[in-house]
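All protein chains of the complex are present and in place, except for one that has been dropped.
Let's turn to subunit A:
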């Protein structure tokens, strides 16, 4: 399709002219009306021009939001210090690797026994291509990325209530569903039943498109044959030599059976913009981003500082912290401003002197339950036996899904799966179990999808996010009503105090929300400082 408007100039050229004349905000709106806007508002690192004249900013929390803010403010000439509860950088950006020790709330301690190089990402694991902000920081910090397989046609979709509990390949369910629906629609089209909705002229194109999209034969039927087998797979695939003749697959699933199975639900699971190919993961674990930030900001971050109080006065901000191990040894530091990225679940318990509306906003947002379970197996049987290379299988079992590693394909030795990824009630139930039992249950359930599980299981770790000591939950669950009531109050600058983080964004539960929120917060803060 041509990008040229009738005037002969391209849309992009036109936009550049509008942008040059009227500034970038106008250009953005013009782009929006012309359908060229990307999903993230990230527009390159912030341009913090002007001299902050030695102003100091205390940043609370060394997650993605805190570290983006620290890096940019430092680069703009601010005096920056970051206080972090943990003894590592990254916050929810985190990988658990062999040898790591993790103690959850309540005291249960897990020692990860994965082999060298193997890991699980208990929090974030994928980077949409249109999350330009987090990808740009990864690039600037030298973190290498590789494709994350969201959709694997050879992975399974599974229902305990259908097909005798036997997992089905995604490609078969998808092909059969589209085939049947296309055949149905072709029939009504040919019978002239769409007369009023589709013009005669469009009818031929509609039929042609249905034949292609549905893998129908020349008579618009979804039947065993070359077309359907090319999509869903052959009973005996074509080969070479004497025994080469293919046999088409004959066991097409009937429409009624697919509809009843509910497995069609997983067909669109990977179609939203966040999941459309190509999306990415850092090589070696999501935690690589936080670790790289930590190295970059090594002289700014102070670890093992549990912030318990933030008070501001006319002259500055006083922050009190204690030793996380003892809750003792309180110390106070001061700065001109404070940017707080502590999750609201924790921040709502910290002693603040801020305006009541902002405090109400901080208190208003509940945190979601989520759990991830990493399982190490003695061999990569999903690849060796079942030819599943990366991607995700979906199931109606409590584990929700099984995620296969998107890296190190065909390697000998052990491999680590995401053996369960749950939200809502199932996540709460699993969080309520001791870690060993979460792992045990994940192995039991998973065995219904991969019979190799009991034989090949080695060891595992399980992170229930409501037990994570420094977030008390997975992410802030805003509703439209809560946002209408509180969101703007949360994001205001209150004299010398403001917040940033995933919770101060419209991209909840994504690192891009933390990045864009941090950039917006420091840009506004900088304006205030420069004009003070």
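Just so it is clear, contacts are C-beta pairs under 8 Å (C-beta built on N, C-alpha and C of every residue); 3 or more make two chains touch, one makes a residue touch a chain; residues count from 1.
Here, contacts and distances are computed from a predicted model.
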item: Per UniProt, the name of the complex member that is left out, chosen from "GMC family oxidoreductase", "Cytochrome c", "Succinate dehydrogenase hydrophobic membrane anchor subunit" or "MoxR family ATPase"; value: "Cytochrome c"
item: Candidate in contact with the missing chain, chosen from A:98, A:284, A:469 or A:508; value: A:469
item: Hidden partner chain, touching residue among A:344, A:443 or A:463; value: A:344
item: Contact with the hidden chain (one of A:244, A:259, A:432 or A:484); value: A:432
item: Of A:230, A:363, A:384 or A:411, the residue in touch with the unshown chain; value: A:363
item: Interface with the undisplayed chain - residues on subunit A; value: 85, 105-107, 306, 324, 327, 342, 344-346, 348-350, 363, 365-369, 424-425, 428-429, 431-432, 464, 466-473, 477
